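One structure is given here, and the rest of the page talks about it.
Complex shown without one protein chain; remaining protein chains in place.
Order of writing sets the labels: A and B. Residues in every chain begin at 1.
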Amino acid sequence: MRSVVRHRLGRFGFGADYNPEQWPESVWDEDMRLMKDAGVTMVSVGIFSWAVVEPAPGEYDFGWLDRIMDRLAAAGIGACLATMTASPPPWLAHRHPETLPRRADGTVLSVGSRQHYCPSSPAYREHAAKLVEAVATRYADHPALAMWHVGNEYGCHVPECFCDTSAAAFRTWLADRHGDVDALNDAWSTTFWSQRYSDFAEVGPPRVAPSFPNPAHVVDYKRFSSTALLECYLAEKEILRRVTPDVPVTTNFVGAWHRIDVAQWAPHLDVVSYDSYPDPHDPDTVIQAAFTYDQMRALHGRPWLLLEQAPSAVNWRTRNAAKSPGEMRLWSYQAVARGADAVMYFQWRQSRGGAEKFHSAMVPHAGPDTRAYRETAALGAELARLEPLLGSEVDARVALVMDWASGWALQGSALPAGDLSLEETNFAHYRALWHAGVMVDVVSPTADLSRYRLVVVPNLYSVDIEVAQRLVAYVRDGGHLVMSFFSGIVDSDQRVHLGGYPGAFRELLGLTVEEFWPLPDGGTVALGSGGTGTVWSEWVTPGTAEVLDTFTDGALAGRPAMTRNSFGAGVATYLGTRPDRDTMAAVLRRALSDAGAGPVLSEKPDGVEAVQRGQWLFLLNHNDHEVDVPLPAGTVDALTGAPVGDRAPLDARGVLVAHLPG
Amino acid sequence: MRSVVRHRLGRFGFGADYNPEQWPESVWDEDMRLMKDAGVTMVSVGIFSWAVVEPAPGEYDFGWLDRIMDRLAAAGIGACLATMTASPPPWLAHRHPETLPRRADGTVLSVGSRQHYCPSSPAYREHAAKLVEAVATRYADHPALAMWHVGNEYGCHVPECFCDTSAAAFRTWLADRHGDVDALNDAWSTTFWSQRYSDFAEVGPPRVAPSFPNPAHVVDYKRFSSTALLECYLAEKEILRRVTPDVPVTTNFVGAWHRIDVAQWAPHLDVVSYDSYPDPHDPDTVIQAAFTYDQMRALHGRPWLLLEQAPSAVNWRTRNAAKSPGEMRLWSYQAVARGADAVMYFQWRQSRGGAEKFHSAMVPHAGPDTRAYRETAALGAELARLEPLLGSEVDARVALVMDWASGWALQGSALPAGDLSLEETNFAHYRALWHAGVMVDVVSPTADLSRYRLVVVPNLYSVDIEVAQRLVAYVRDGGHLVMSFFSGIVDSDQRVHLGGYPGAFRELLGLTVEEFWPLPDGGTVALGSGGTGTVWSEWVTPGTAEVLDTFTDGALAGRPAMTRNSFGAGVATYLGTRPDRDTMAAVLRRALSDAGAGPVLSEKPDGVEAVQRGQWLFLLNHNDHEVDVPLPAGTVDALTGAPVGDRAPLDARGVLVAHLPG
Partner (left out) sequence: MRSVVRHRLGRFGFGADYNPEQWPESVWDEDMRLMKDAGVTMVSVGIFSWAVVEPAPGEYDFGWLDRIMDRLAAAGIGACLATMTASPPPWLAHRHPETLPRRADGTVLSVGSRQHYCPSSPAYREHAAKLVEAVATRYADHPALAMWHVGNEYGCHVPECFCDTSAAAFRTWLADRHGDVDALNDAWSTTFWSQRYSDFAEVGPPRVAPSFPNPAHVVDYKRFSSTALLECYLAEKEILRRVTPDVPVTTNFVGAWHRIDVAQWAPHLDVVSYDSYPDPHDPDTVIQAAFTYDQMRALHGRPWLLLEQAPSAVNWRTRNAAKSPGEMRLWSYQAVARGADAVMYFQWRQSRGGAEKFHSAMVPHAGPDTRAYRETAALGAELARLEPLLGSEVDARVALVMDWASGWALQGSALPAGDLSLEETNFAHYRALWHAGVMVDVVSPTADLSRYRLVVVPNLYSVDIEVAQRLVAYVRDGGHLVMSFFSGIVDSDQRVHLGGYPGAFRELLGLTVEEFWPLPDGGTVALGSGGTGTVWSEWVTPGTAEVLDTFTDGALAGRPAMTRNSFGAGVATYLGTRPDRDTMAAVLRRALSDAGAGPVLSEKPDGVEAVQRGQWLFLLNHNDHEVDVPLPAGTVDALTGAPVGDRAPLDARGVLVAHLPG
C-alpha cells in the first residue's frame, strides 16, 4: 500500500467535505454537475451526520445517504466516508450526561458546538461502535466507497477530559504503564511536596491545584489522553477492517497543535491525512506550512493526503484573510510538492447556517460564478494532468528531530523559561533550512537516522538515555548533528539526568552546562561573531568541544555561546543561545556544507521555494512580483509538456511543475 | 401622555436617587432643607430597600418610608417610588438557593452585591410580586407619589442566566417562537455539526462548549433572556397599573450596553428613562452620550428622563475622573437639548459605606459647602426658568438604523472579523454626523422612515427580508440611504441570504459582494480618493452602481471600495470599507447635501454642539476655551430673557439656551 491514492483512485484526490444533508435534494443535481466540471474525484461525506442518520438511539435513517452515495458512484466520484462519530447527537448527552467532557477546573463542556464527548466514556464508545457497525455494513460493497474517514480532527477541541470517568481510565492506564504504586511514586518523584500516593485510587487527573502541578503527572496525563482518543479510533478501525478488509482507513490530523501524538497514531493509519490552514495575513505562514507537510510526509515516508484546506478565507481567526488570486493554487502545489497525493477542501458548498457559514467553499454563497469556484476547478483540471506524479517520494537528506512529549513538557510550568515552545524553537531552525533550500524530514527521535547527512535537534528537552543513544550513535558513525540548548535535560518521567546538563548528551557535545541563564523577556546578548543571542544563555564549560562563538556582554562575557565537537566519525555542533535569524542561517549553512547536504537548486531568487519530488521539480514563487529561475538543461513543463529553457519565468504567485531530465 | 413630566410634575424632573434608610433620621431634616434649596422636584426612593422593608418573608416594615414620603409631600417633592425588586434580600437566596443566577460555565453568582436573581425563577417572581402589591397598595394614594420606578437597570449585571430554571423557561419560549422541534432544527440549521434535536427536552442554554456555539442558539438565548427580564418588569407593571391606573411607570435603561433590547421594552414604558455616565477622561465621550440620547428620545419620539447621571466622578472605572467645573452643567444641558425632561443624579447624599461610597453625590462626604452641591443647586435654579421647554420635541431629518439582534449576532464567534462591534461601527458613522451638526434619530429598522431625508445603516448584519424591504421601499420612494459593509447578510435566525452578499440589499445597492477581505488588525488599505480604509475590505462587483472610490493597493487594487446606486426615486450609497475619519466625514457630508438634510447651524466653531429642540436652540461649548457663535437675528437668551446679538460668546464649557425667533 505504498500509495493509497494511486491504488484506490488512480487519480489525485481532489474534492471537498460534502454535506448534502444541509441542503434540499433539489440542490444535489447541481452539486454533481459542478463536481464533474471541477474535476472532483473524491468527497468526504457524513462527518457530522450522526444526528441525522440516527435521530434516536438505534433508529437509523440512511435513505438520503444511500441516494448521495449512488449519485457519487454514478458520477465516478469516490466517497471518503466518515464514521460520523466526531460529534454525538444531543440525545446522547441528554440520556448520558456523564458523556460530556470536563475541563481541569471542573467546568462541564455542553452540547451546542461539536466534539462534546469524554473519550473514555463507555456510553459514547458503545453508541459510536454501533453506529460504525451500521455504516460499515450498509456501505461495505458500495461502488462509491473509496476510503474510511474515522472521527474528525481528534483532540482538536477536547484533547484532555478531566471527569471522573477519565480519572478511572487514567488509573488503569497508570497501572499498565508503571506497574505498582511504588513505581509510580518513583517515576513521578512524589517524595517532592508530600505527593506520595499510597494507592492508585488516590490519583486523579491534574486538575486545578493551588500551585504548580507535578510535571510528570501532567505529561503522563497528556500521554493517557492521546491514548484514550487513539482507543476510540482503533475501536472504530477494528470494525471497519473486519467488515471491509480492503478499504483504507484514515483520520485527519491537525498536527502541529500538540493535541495528540501523531507519531503514536501514524502506524495505525493506512494513509496519513492532514488539514492545513495557513493564514494569508502571516508572512511566515508558507514556511510553517512546509514544516507540517514535511512532518506529515515523514510519518510514513510515503505520500499523504491534504484532506482539508480553505479555498479562500477561514472563519475562526479574529480577522479572516481571503487568499489572493493565485494563492490557493500556489499553496496547493506546495503540498503536492512536499508529498501530497490529494488536494481537498473544506468545504464543497458554503453552509447557509451554523458556525462555519463564513468559511470559504468551492461553491460560495454567491454560487459557482465566482473566483473561488473558477480557481478550484482550474486546479482540478491541472492536477488531472499530473497523475504520473502520484506515489512518488521526496528524498530528504536533512532531518529535524521533534518529540511530542518534549513539546508537552515544555508547555508546563516551573521551567527555567516558562515561555519556550517547541513550535517556536522548531520554527527558528526550520526557517533557516527552508531558506537554504534543502529538503527536510521532520522525524521523531526514534526514527532511522542513517539516511540523513545532517540531523537538527532544536529542543529535545525530555529524552530517555536509550533514545538519546540513537543520536549519539548517529554521530559516532559519521553523522553531523546540530543541537540547541535545553535538550537532553530530563527523562520521559521528567527526572533530570544528573551530573551536569545536558545529561543525555554531555559526552556527545564535549561540554557541560552548569546553569541556565535565560535572558529577560525581549532581551538579547551580544556574540563574538557579531550576531546576537535571544531568549537564552547559559554557563557552558567546554570539554573536548571547540568554541565557535562566545557571549561578549553581561556576566557570561567571554564564555562559550556555540561549540563544535568531533565525536567518533562525526561532528556535533551546539547552540547555547537562540541566535538571531542571520546568525542561525549562517550556522546552519555551515553545518549543511560540512555535512554535504545540498539544496534542491544551487541558485534561486529570494521567496522562491524549490522542491523536488521524485523526478519532478516544483518552483513556487511566493513573491508579489515576477522572477525567473535558472534551471538544469532538459527540464520539461509537466503541465504543458513543453521544454523549459535555462531560465524559467514565474509570475507573481506563479508555479512551475517541471519534469527533470532522467 | 405626550410628556409625562409636564403632566405629572409640571416642572423639570430634578433630583437624585435618595436612600434615607442609609442614614439616621436626624439627617432627614437637613435633606429636606437642602433639597428645597437646590430646587429638587423629584427623588427616586426605595430602589434598594427590599431588605429593609421586608426583613423576613412577608414581614413588612414601612414605617421609615411612610415618614419619608410624608416629608417629601410636605416639601412639594415628587417620589419616583421604586418597586424595590432590583436586589433581593439575603434571606431569599438562603431559603431558595435556586434563585441565584448561573454563568455559562456553571458558576453560581452569590449574594453580596446586587441583582443576584435568575429572571426566570418562580420564587423570585412570587416574592417580588407580593412586595410590589404591598408597596403599591400602601402608597397608591400618597400625595408624594409621582411615578413608579420598576426594578433598576434591568440586565445590567445578569443579562443572561444559564441555570436549569432558565433552561426550562427557554424551552417553553422556543416552543412558542418556533412551534415544533423540526421548525427549530430548520431555524437553527442543526444539520450542521450533528446538532439536530429530536425533542425540545434536549435543548439547553448555550453553556460553555468545546468549540464555537451555534449562532442562532446564541442569539435566540439573548432574545429569550431579554424577554425573561421583560416578563419580570411586566408582572410588576400589571400590579401597579391595576392599583394605580393613573401613575406613570418607568424603568431606567442603561442602553448602549446591549444587555436588553430596549426597542422591545420601550412600548411597555410610559416614559423612557436612561442612566448616563460619560467618562471625563475620554475625549469622545460627549459624542457617545449624544448618540444614546438620540436613541432614547427616538424610542418614543417624545421627551425622556435622564434618571441618573453623576454630579462629578463615578466609582466603577479604573481611574474615575471628576467632572471639571462647568462640565456637569454642560452635559446636563446636552441631555435636555436632546429631549430630556428630567435631569437627575445618582445620588443625593454620598453613602458612608458600601460599594458606591466613592460615587459622587449632590451632597458629598464633605457636606453641602462644596462645589458639587453648589453646581447642582445652581442648575436646579436654572432649570426652573426653562419650564416652557417641557414636552417640546426634536425634529430630526436623519436616521441612524440600529438593530439590537444584529449587535448580539456581531458579539458572536466565527465571523469574517471577530472584533466588529455594533457600538464601534455605529459610532464611526454617528461621529461624522455629530460633527456635521445635523439632528439624528437612532431608530430600529422597523421604524417609520418616511420622515427622514437621509437614513444611515452602519451595520445591519442580521435582517429578515420583509424588514429589509422597508429600507428598499424607503429608497424606492425617494429616500437617500448610506449603508456600510456586512449589512443584510443573514436573517434573524442567522441563515445567510444566498446568491451573493448582501443578499437582502443587492438590488438596492446595485452590486454583489463575492467575498469578504477583512484587513489585518491595525492594517489599512489605500483608497483612490486619497483616504484610507480600515478594518475591512471586500470583493465588490458593481451592477447598476457607479463606483465612488476604489481600493488602490493590495490584491483588491482597482476594485470598488464605495459605490452609489440610483434606485427608484432615491439613492443608495455603499461603503465596502470603514473609511478613516476625514473620508467618512466627507462621504456623509456629501450624502447629507444630496439629501437636503442640513445642520442646525450652517456655521459654528469646532467643538461646539448646536442642538434645536422645539423653538429652543442649545449651544454647548465643549472646548476648554472661549468661542463665539454666529446666530440668527432675534434670538433671545432663554435663561435671562435678554436678546442675543448676532454672535453669542460662550465661555469655556459654556452653554447658551436660546429661544429662536418664531
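By definition in this document, a contact is a pair of C-beta atoms (placed from the backbone, for glycine too) under 8 Å apart; a residue touches a chain by one contact, two chains touch by 3 or more.
Just so you know, these numbers come straight off a predicted model, no measurement behind them.
Considering the full assembly, B:A322 is the residue among B:A266, B:A322 or B:V636 that touches the omitted chain. From the options B:D31, B:E236, B:D294 or B:E356, the residue with contact to the unseen chain in the full assembly is B:E356.
Listed residues B:V218, B:I260, B:A372 or B:A648: the one in touch with the omitted chain is B:A372. For chain A, the residues touching the absent chain in the complete assembly are 105-106, 188-199, 201-204, 206-217, 413-419, 490, 493-496, 498-501, 503, 512-521, 523, 539, 555. Across the interface with the omitted chain, chain B contributes residues 19, 21-22, 48-52, 55-56, 84, 86-91, 93-94, 101, 107-116, 156-158, 281, 312-313, 315-322, 324-325, 350-358, 360, 364-367, 370-372.
We take it that only the chains that are shown with their structure count from here on.
Once the centre of each chain is set as its mean CA position, chain A and chain B turn out to be 49 Å apart.
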